[in-house]
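Removed from the display is one protein chain of the complex; every other protein chain stays in position.
After this line comes subunit A, so read on.
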Amino acid sequence: MKKMILPVALGAAFAAASFSVASAGTLEDVKERGKLRCAVSTGLAGFSYTDENGKWQGFDVDYCRAVAAAVLGDADAVEFSPATGKTRFTMLASGEVDILSRNTTWTFSRDVDLKFTFLGVSYYDGQGFMVKKSLGVNSAKELDGATVCIQTGTTTELNLSDYFTAEGMSYEPLAIETNTEGRQNYLADACDVYTTDASGLAASRATFENAADHIILPEIISKEPLGPLVRHGDDQWADIGRWVLNAMKISEEKGITAANVDDMAANSKDPEVKRLLGVSGEMGASIGLDNDFALQAIKAVGNYGEVFERHLGTETKVNLARGLNASWTEGGLQYAPPFR
């Protein structure tokens, strides 16, 4: 007699089971998790740094807190992930973080090729140069032949190359990975010039022992509109991020602050303030949030001007004037669309 044998039909058993990335709405994911995941800079005075208690602080950090407050009602429900210039886009694209708030310049290729959605401009910046006063340089046009420290993976290296080519000058690049290493190389005289966004230069200079020995040259060689960004393809999530930022700017125009926001919600006669703070209308609900999402955000971190002054303003070590970043009512560029 013949014994039955097991048929060797393996192909079917291994029909490729595919597991794909989470494609459900980011909002649902965040709510379910109860935490917002936010990528910030690895350490840049004023923008994102950890204070003596190990708590993340800064301009970019507070934006994440505002979003967390708007979405989850808790400004501390944020997991911060430090990202370098190189890792940030991969972190966002792979879904490791929900939002990237790391002084990132809004450019065509990042918007289109890398498939990200920029949520607005939180800081209007431009690339500048910092040199030691002892060099006796007063203009970037005198930098022919200098060694320049640049952070890799940023628009700065492309701007730098363009600028020196356009001016017909040469330079020796020293590419470094993080702002901290850049500072070390610059201070050790391994390079003559440190270049990055002017705000970053001011922030770095604030941490130097002898800040007065360094000058930031007058030339600003690029437009650097910095802002938070999210992945393409989730318009609801992008809208939430965009309107939290806008709400912070509108609040400044309307004089709403962290201190008076409850009072304004209860007593203001201004219809736009009422809509913004969720007293009238169903604006919040239409993007999947509570109607008082803006109120929560402002209560947690304050309006745009408050956040700016707290981390970057003239009272801080970073010592940046509002300049282009003043509200349009004060002659600056910060201008939010109407909340209606």
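Definition applied: a contact is a pair of C-beta atoms (placed from the backbone, for glycine too) under 8 Å apart; a residue touches a chain by one contact, two chains touch by 3 or more; residues count from 1.
As a working rule, contacts and distances are computed from a predicted model.
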TODO: Identify the UniProt protein name of the omitted chain, choosing among "Pyruvate dehydrogenase E1 component subunit alpha", "Cytochrome bc1 complex Rieske iron-sulfur subunit", "CidA/LrgA family protein" or "Putative glutamine ABC transporter permease protein GlnM".
DONE: "Putative glutamine ABC transporter permease protein GlnM"
Task: Sole contact to the chain not displayed, among A:Pro218, A:Gly233 or A:Pro337 - done: A:Gly233
Open item on the list: With the missing chain put back, one of A:Ala146, A:Ala202 or A:Leu320 would touch it. Which one?
Closed with: A:Ala146
Open item on the list: Going by the contact rule already stated, which one of A:Gly25, A:Gly126, A:Pro173 or A:Gly332 would touch the omitted chain in the full complex?
Closed with: A:Pro173
Open item on the list: Across the whole complex, list the residues on subunit A that are touched by the chain not included here.
Closed with: 1-3, 5-6, 8, 10-11, 14, 16-21, 23, 85-86, 89-90, 93, 109-110, 113-115, 135, 142-147, 152-154, 157-158, 160-162, 165, 171-177, 184-185, 188-192, 231-233
